[in-house]
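Of the protein chains in this complex, all but one are displayed in their positions.
Labels run A and B following the written order; every chain starts at residue 1.
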Amino acid sequence: MVNESPDNILETIKLYTYYPIRSGNPFGKRRSVRAVDDVSIKVPRGKTLAVVGESGCGKTTLARTLLLLTPSTTGDVIFNGVNILKTKMNPKKLYREMQMVFQDPDSSLDPRVKIKDSIAEPLRLLEGMNKEKVADRVAELLTAVGLSAEHGDRLPAHLSGGQKQRVAIARAIAPQPKLVILDEPTSALDASVQAQILTLLIDLQRKFNLTYILITHNIAVAEYLSDIMAVMYAGNLVEYGPTNEIISKPRHPYTITLISSAPIPNPWKRNLLGIEIKGEVPSAINPPSGCKFHPRCPYAEKTCTDLNPSLDNISANHYVACHFVEKTA
Amino acid sequence: MSDQPILSIKDLTISYETKSGVVLAVDRTNLDIGQNTFIAVVGESGCGKSTLALSIIGLLSMPPAKINSGIMEYKSVNLLTLDPNQRRGYRGTEIAMIFQEPLTSLNPVYRVGDQIAEAVMVREMRKGSNSAPSTETDVMQKVYSTKATYLPSRIPKQRRGLTKLLRNEIIQALKLVRIADAEQVIERYPFELSGGMRQRIMIAMALAEKPALLIADEPTTALDVTTQAQVLKLMKELMNEVRTSILLITHDLAVASQVADRIIVMYAGDVVEDANVYDLFSEPLHPYSKGLLACIPSGSKDKTTLNPIPGTVPDLRHPPTGCKFASRCPHVMKICHEKPPPLIENKSNHRVACFLYGE
Partner (left out) sequence: MLETSSEEEIANLPKIQGRLSDAFQVIRQDKGALVGSIIVLAFAITAISVYVSNFIGVRITPYDPLQENVGPALAPPSLAHFFGTDILGRDVFSRIVIATPADFTVGIVVILFAFVVGALVGSYAAFRGGLLDEALMRVTDIFFAIPALVLAMAIGLALGPGVTHMTIALMIIWWPPYARLARGEALKVAHQNYIEAAKISGLGRFAVLLKHLIPNISITMLVYATLDVGTVILVYSGLSYLGLAVRPPHPDWGEMVSLYQDWMISAPWLPLIPGLVIALGVIGFSLLGDGIRDALEVY
């Protein structure tokens, strides 16, 4: 996989992130959580990739691995042409180009620090700006996310959830990154506030030519915001392709289950009541053998218990990891 | 199915005393719950839906909360006039509730089977005596065969004995909520089970007494999408099997549209619209309902636009005179700032509180 297309701002190649579990017994068998288990994705510049999945699927660990917050086990991550896992680099260089908006607006801001100082932090450290420049830029950023200068003087406790999330976004775009990872940016917000934040995100993407990696379990939001989708299950990438294709015709049995479980705001189309879903998400420490979805899959056969399927290209840019994908055509 | 509502709330007003002032959480709310129906109360944070739910089950902490006015009639008894002991008699027996976070709803130090046993025990006891619902003290004394109301050292032993006695009933309760390996699950502790499993157990315990009304406060918000679908489907099926009514509190209009027969939209403590689910989606009347529907992302950004509602929820410590939605309403008129609109019946069974539709 040497020729990476210049259109891809980021590419992961066979990325694995396992982390050991601290058990009380120092002599016991070493066990690991297989959080990211062989994930290879490409993120085109200027587009939005949604990484969807449920709890324990590894999407948050994937995001943290890309930002070097969690050490990877093996694999490569090529960002802007540079292999950031294998090249020795000053992390500051990376963070000038890649940033993150964290999941919970309540815990992503230091409760003792004023808003304007929270936003100023990356400006001082990553951009090395002096005081006046910082003040100007903070004012610019506050306006860009729809807040006023007065908000900058407050503490996080005096802001609403939506306002805090705007601050988190302002801080993330402060060093003018090319790639922003959004970890469940609206999951903790009300519907009307979510709509405001989503609109803001689209606005900012157009204005500043940003690339987004959106981590979410909300299919509706993923469908709305993203161009490409990657579906993860228990650490594995099971389906990957254009969003509209995956939503309208999901091919992996898990994706089918996932898409059909998403509640549609339409009382005449009650998809939820018709589905039959077996079982629950497997343990990340002791996953099922072979294909991790096989105990719950209506199409499973003997091969599925023995062999973990790799990604097959089923149509232009659309990949599915399933031994019997023809069954869902 | 009779036409008489099992629960009828009229003019309910609840306020909270906080450090920074008195918050008007629920403002003159009117609401009826029929037999064997699924009602969803939909609204965003601070709209008063959780306060409303807690007041129905009687779990509001009475300071700082205060019920300023209103009647809550359940089977011709005004629940608000009962004293705490009498009120407790209805809890769990006639009206049951499940909460958002199943991990904190179950006691982490007791096995799951032992906790269900307690719920089942109360039901079996009530079958014996057909008098008014027992109080907590009676139950404790009968169950644990002790004169004292609380003897911590004896309870674990008694509990295990109880579980053995009621094993069949407990397994039946778990089978009702479609838990396959009930025999093993009984022996587990809550932390060993998944969120979805714990929520099912909560439902099993809540329905043990076959209550007439089950209140569910955001029961699936903390669950995965696929688990949420399973639990919602279960609740809908159980509603018919157990012949109970369900009052679902949620912020997710999409979820409500999938399961509810009727939707009540609340905003800043007021009921702004109350309609059959099909009517609400085909013809939303209140500007807030319309705004809320327009906020739900559906389709790609390239093909659809999201129209967020401008502005923010008013500060309930200093509520505005007039309609609370006036500052954000695209159709605001002069009268909207002067007095609050009453909840009127616009069409058959479709009520709305908005001056656009008359006074």
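Here, a contact is a pair of C-beta atoms (placed from the backbone, for glycine too) under 8 Å apart; a residue touches a chain by one contact, two chains touch by 3 or more.
Worth saying up front: this structure is predicted, and the values here are computed from it rather than measured.
Participant: Touching the left-out chain: which of A:34, A:47, A:171 or A:217?
Facilitator: A:171
Participant: From the list A:16, A:95 or A:299, which touches the chain that is not on show?
Facilitator: Of the candidates A:16, A:95 or A:299, A:95 is in touch with the missing chain.
Participant: Which is it among A:7, A:110, A:301 or A:326 that touches the chain not included here?
Facilitator: The one listed residue touching the chain not shown is A:110.
Participant: Which residue among A:83, A:143 or A:248 touches the omitted chain?
Facilitator: Here the residue in touch with the unshown chain is A:143.
Participant: Kindly note down the residues of chain A that lie in touch with the hidden chain.
Facilitator: Residues 64, 67, 69, 91-92, 95, 99-100, 102-104, 107-113, 118, 121-122, 125-126, 143, 146-148, 150-151, 154-155, 157-158, 163, 168, 171, 196, 199-200 of chain A touch the chain that is not shown.
The definition used in the following text is that only the chains that are shown with their structure count from here on.
Participant: Per the contact definition, I'd like the list of chain B residues that touch chain A in the complex.
Facilitator: Of all residues in chain B, those touching chain A are 44-45, 194, 196-197, 224-230, 232-233, 236, 251-255, 257-260, 277-278, 281, 291-301, 304, 306-309, 312.
Participant: What residues on chain A touch chain B, complex-wise?
Facilitator: Of all residues in chain A, those touching chain B are 54-55, 160-162, 190-196, 198-199, 202, 217-221, 223-225, 243-244, 257-258, 260-268, 270-273, 275, 277, 280-281.
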